[in-house]
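The complex appears here without one of its protein chains, the remainder shown in place.
Each chain gets a letter, A, B and C, in the order it is written, and its residues are counted from 1.
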Amino acid sequence: MTTLHPDTPTIETREEVMFFDTDCGGVVHNIAYLRMIETARTRLAAKLGMALSEMAQTQLYPVVVRTEIDYRKPAKLADELIIHGHLEKVERARFWCAFEVRRAADSHLLITCRQALALVQMPQGKPVRLPPDWSTRYAHLTGPQ
Amino acid sequence: MTTLHPDTPTIETREEVMFFDTDCGGVVHNIAYLRMIETARTRLAAKLGMALSEMAQTQLYPVVVRTEIDYRKPAKLADELIIHGHLEKVERARFWCAFEVRRAADSHLLITCRQALALVQMPQGKPVRLPPDWSTRYAHLTGPQ
Amino acid sequence: MTTLHPDTPTIETREEVMFFDTDCGGVVHNIAYLRMIETARTRLAAKLGMALSEMAQTQLYPVVVRTEIDYRKPAKLADELIIHGHLEKVERARFWCAFEVRRAADSHLLITCRQALALVQMPQGKPVRLPPDWSTRYAHLTGPQ
Partner (left out) sequence: MTTLHPDTPTIETREEVMFFDTDCGGVVHNIAYLRMIETARTRLAAKLGMALSEMAQTQLYPVVVRTEIDYRKPAKLADELIIHGHLEKVERARFWCAFEVRRAADSHLLITCRQALALVQMPQGKPVRLPPDWSTRYAHLTGPQ
């Protein structure tokens, strides 16, 4: 992962590959990584001020509006995986998070993923603007890219 | 499956085993069958008068309170599976459904499963008695067993 | 969906939204669509000559190497969804499939998705070139795009 600006929110989570993560090809199923990334993303969102425990009350949810994921190398049963995530870009109504999944044993890069999220007020499903202080807190992540 | 009383509600669904159903042991993962059984159970519940499309409005849900499942023989990628389900027993506040999963190609019995369900009014989570006419409609399924 | 060349392989599958597809935001969870798309993709691959029932023997698998998915509108419990897929582009060592998910009731476009796949010989994990006749069979889908 390239060096990040010191004000960039980051997260690191770990997962051990279980049977339910694999398929009969002998490797981790492509969909299983997205569950692992959701766990990392949820903890990253908590660092951004969006705690899971408050969402049930406020019903203001960060909703995935786009996922891009590249499968570079396969993981296998019992592999320990390290998921690194960081806030990548802040727009007016959505923000991007970037993730890497590496195998702990050899640090090989297995997966890269970017996700765009919008804040949505449920149950109406109405998009909400990002908190105004984000443009100053994460000034280095705004602007055209 | 033993012969059922003609008034017993029954259901039949089919599934083709996909990669996401399997694990690296080369066979269908034990949890995947419960997803297939949920699809059968949902269609059986619709026959009992509990349509999925109404639940979103009424928020009256049939909730699984107990599952018993026996894994007898494994299924593999590309197997076509037939799920048979029927209403097995009606109690005051809950009802039991029974399921069998067989491989279409050889009719081998792979899975047997029983599930007890209760009617629950969300979001309070309050249990609700079964519709009073069930005791007459399914009289042959009530009483001590 | 734009009009497709008549020689383009296509697929249509249908899914009814079950409880296991949804989350507590009240809508279909973002990962659930990828399971639906896998079912459509598997049936599309069968049309391309890659039958699921043969993969267990040959261990030659079409493996997802990239997914791009856009979440445009949410689906809800009991919605009937129609998934349209087609072969979009053929390269030397990988091919792209494109998918749309629409709600049957109002034809609203909910999801668009593109996936790149490579043929991989397991258990070695060795990439294999696409069948040579694809460049003629799908000549209209090759070349720079």
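Operating definition for what follows: a residue touches a chain if its C-beta (ideal position, glycine included) is under 8 Å from a C-beta of that chain, and two chains touch if they have at least 3 such contacts.
Only a predicted model underlies this, so the values are computations on that prediction, with no experimental measurement involved.
Visitor: Can you list the shown chains that the absent chain is in touch with?
Guide: Listed by label, the shown chains it touches are A, B, C.
Visitor: Can you work out which residue in B:Leu4, B:Ile69 or B:Ile82 touches the chain that's missing from view?
Guide: Of all options in B:Leu4, B:Ile69 or B:Ile82, contact with the hidden chain holds for B:Ile69.
Visitor: In the whole complex, what residues of chain B lie against the chain that is missing from view?
Guide: 24-27, 30-31, 34-35, 38, 56, 59, 61, 63-71, 74, 120, 122-123, 125
Visitor: In the whole complex, what residues of chain C lie against the chain that is missing from view?
Guide: Touching the chain left out of view, chain C contributes residues 19-20, 22-27, 29, 31, 76-77.
Visitor: Since one chain has been left out of the picture, which residues of chain A touch it in the full complex?
Guide: 16-20, 35, 38-39, 42, 51-53, 55-56, 76-78
We take it that only the chains that are shown with their structure count from here on.
Visitor: Roughly how far is chain A from chain B, centre to centre by C-alpha average, rounded to an integer in Å?
Guide: 35
Visitor: Please tell me the distance, in whole Å, between the geometric centres of chain A and chain C computed from their C-alpha atoms.
Guide: 23
Visitor: At which residue positions does chain C touch at least two other chains?
Guide: Within chain C, the residues that touch at least two other chains are 35, 38, 56.
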